[in-house]
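Attaching a single structure in structure tokens format; questions to follow.
All protein chains but one are shown at their positions in the complex.
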Amino acid sequence: MSAGTWGLAFAAAAGGIGTIAALVTVGPTRRWLVGILSGLSAAAGGATAILVLVGHGPVTVHLPQILPLAGVELNLDALGAVFVLAVAIVALPASIYGIGYTAHGLNRRSVQAMYPLFIVSLLLVPAAASVSTLLLLWEAMALTSLVLVAAEHRERSEVREAAWWYGSMSHLSMIAILMALVVFAGHAPGETFEALRMSGRHLSSSTRSFVFVLSLVGFGTKAGVVPLHVWLPRAHPEAPSHVSALMSGAMVNLGIYGVLRVTWDLLGGGPIWWGITVLFVGVTSALFGILHALVARDLKRLLAYSTSENMGLILVAVGAAGIYSSSGNPMLAGVAITAALLHIVNHAAFKGLLFLGAGSVVAATGTRDLDRMGGLLARMPVTGAAFAVGSLAIMALPPFNGFVSEWLLLKSLVQGLPASSVAISVTMPIAVGAVALTGGLAAAAFAKAFGTGFLARPRSPQVEAAAEVGGTMQTGMVSLAVACLGLGLAPFALLDVLRRAGAALPSLWGGEPVRSVGVTLHTGGLTGSLSPLFIGGGLILLVVLIPVVLRLLGVAGRRRVAENWGSGRSLQTARMEYTATSFAEPLQRVFDDVLRPEFDLAVTHTAESRYYVEAVRYRVGIVDGFETHVYRPLIRVAKRWGEMSRWVQNGSIHRYLAYLFVALLIVLLVSQ
Amino acid sequence: MDGGSCNGCEIEIGSSFGPVYDAERLGIRLVASPRHADGLMVTGPVTHNMVGPLQKTLEATPGPKIVIAVGDCALDCGAFRDGYGVAGTVADFVPVDVEIPGCPPDPSAIVAALRGLIG
Partner (left out) sequence: MTVPAAVGALIQVTLVIAVAPILTGLMRATRAKLEGRAGPSVVQPWRDIRKLLHKERIKPEYSGWVFLLAPRVLLASGLMVVVLVPLITTATALGGSGDLFAVVYLVLLGTVFLVLAGLDPGTAFGGMGASRAITVAALAEPAFLLAIFALSVRAGSSSLATIVDSVLAEPRSLASPGSLLALAAVSVVVLAESGRLPVDNPSTHLELTMIHESMVLEYAGPDLAVVELASQVRLTIFLGLIANLFAPWGIAVTTHPADLAIGTGVVVAKLALLGVVIATFEVFVAKMRLFRVPELLTAAFILAFLAITMSFFLT
């Protein structure tokens, strides 16, 4: 067996032992064993991915005995390895974090036993090399995560509702993927990916389009793209936070993986409208996701909507790559796909970090409501600093990692012009505008999350009494924060790796799209270069130097601590602060056509006079428009359908016998 | 800083920074926050409600700082002396460095006093 095979085997074995350990042990031993074994599993998976990416060739495993009829086919190539790497980047810190986090009432047998299995399925999905293997692992991933989402269903009714939504949506997506792949495999000589790849280009164009659309719907649901996102802002907040980190940082990526694998690898690319469709799906998700993140009060809901947004950005890059490749410009497609893959790895790091940070806040305060937080930075310095790093990274600010991938994304969109194709000259400006607006709103959303959550003064007693979380949780967060900074300063270390992954998608790759000369990145096409190390390092150096210069100029170092300046008022309370809702209010007003907030203003006057006000109640609620206007009616129709069928299914044995009789008669008549 | 004046002094301070007297030509500006200030111009007698804010404002100003009592009321409560709402003169609560008498003081007197401060 090669080193890579050993790696995958070790990852699976560590996960399996973790599950067994969760079943047979109790108390703190269970937490530690599950955490360590899941962490080892993730580390082994990550090591295997790195082996593949540095050029050891794909890892192939063939296990004919495991699954009847088909057997299990695994083949981890460079494209899959990027996704495994992204999973490992989140899963390792999240597992360590989970050791401390699950002490807060989550150390149950069912939950702990599912966690290692979830990680193993996440690590293996990108390695699946046949339709049946993929579907098996995909379903394993969906079911284990469903159990984890429902972990706290006894404590809160919202969890049950979230689990229902998640379960239904992920099975609808499963149906779409199943149909797409079964039809595809039906037209191919076999069901291994190799067989599909050989016949993919030669299918009729209607079959190819059918497979493309259904797989986009199926995998898009998993990626949480609008309008198939409704499960995401429910399930991600309700899941335990280390699981949320895995779902948002790792699982949703696999939706993108599915789109890339089926559309641009197995089908070998297609007409230009495929790319345009993917790009517009991405644009819609990005804008809709970030607008809802901007106005969310629930910290984890905000993060969940931002996951929708980031998947949207990645799909914009994927779509752009598709458009470029269809219009005969593989090198530009290469830049776009590099941006997409880099953003997947980066998003895994910062979104994992943010969810772990949010988990620490929930563990310390018991609330997810930003309006009740405030002042957490002073109470939880490590969590606060880690959350600050994650926020700056997701705002795409230097010197952190989001900056590099967003720069590449913008470059990949801009470089299409001046272009020969009308499709490019119409879509790319729209895409740049949308990505730019998303970037601006993301800065506002995360300035809100960090600024009103962690700065200023606490706005509720639970938050006032918050204390820093334990060592394992801190380790998990700090290691991801370091990853964000490292990937931000030295992304060129990843470029070689991404080149191999890009080469696994020959239809989207040509020439040398992104070169690194020393520490500077150069893109092909419309020229431009960026040296993240220089910019980031320069920034850090200047920030350190400025106080030194001030000291040399004779400026005193010590500061007098003085009361806040509140125009001389004697009473200043935390109630006077800007809350998350008020912070986002101007932007909410600007976009109220899209968000359609519901206001409710009730003024109670004193009994003596209408001119004196006793109490004012102001309530604002923003609901997801797709949920109220698309899904609720659909659910109503389904319900009515169910009620109608109740007349047929009334439980009486006589009636069922009558049905059998009638059915038999019909069969006899028809076969006559 | 208005301790409880009739706003006469404020109008004169305002016109010291207008086109005619133009105190800004000396590099003096009115600022929005005591944190940005070097000096505090206090007008009017100090009323009971304004004692706290007066002291807080001085506390909020970074040193070195000066207090300028503007107008007769700030110096000796003027017409409001012995009023039921009046707590005392500015000097009763904070140390006064410069006094500008007048009811209200002439803008040229205000500008001259400020000119004297910047040396």
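Observations on the model:
Here the chain labels run A and B in written order, and each chain numbers its own residues starting at 1.
In this section, a contact is a pair of C-beta atoms (placed from the backbone, for glycine too) under 8 Å apart; a residue touches a chain by one contact, two chains touch by 3 or more.
Nothing here was measured: the structure is a model prediction, and the numbers come from that model.
Touching the missing chain, out of A:163, A:211, A:362 or A:396, is residue A:396.
From the options A:3, A:465 or A:590, the residue with contact to the chain not on display is A:590.
Interface note for the absent chain: among A:350, A:407 or A:509, the touching residue is A:407. Listed residues A:103, A:178, A:272 or A:432: the one in touch with the omitted chain is A:432. Only one of the listed residues, A:29, A:110, A:462 or A:582, touches the absent chain: A:582.
Although one chain is hidden here, its contacts on subunit B can still be listed: residues 18-19, 22, 24-27, 30-33, 35-36, 38, 60-64. Counting the whole complex, the residues of subunit A in touch with the unshown chain are 374-375, 377-378, 388, 392, 395-398, 403, 406-407, 410-411, 414, 417-418, 425, 429, 432-433, 436-437, 439-441, 443-444, 447-448, 450-452, 455-457, 520, 526-531, 534-535, 538-539, 542-543, 546-547, 550, 553-567, 572, 574, 576-578, 582-587, 589-590.
Heads up, the rule we're going with is that only the chains that are shown with their structure count from here on.
We define each chain's centre as the mean of its Cα atoms; on that basis subunit A and subunit B are separated by 59 Å.
Across the complex, subunit A meets subunit B through its residues 560, 562-563, 565, 567-570.
On the subunit B side of its complex with subunit A, the touching residues are 33-35, 52-54, 56-57, 59-60, 62.
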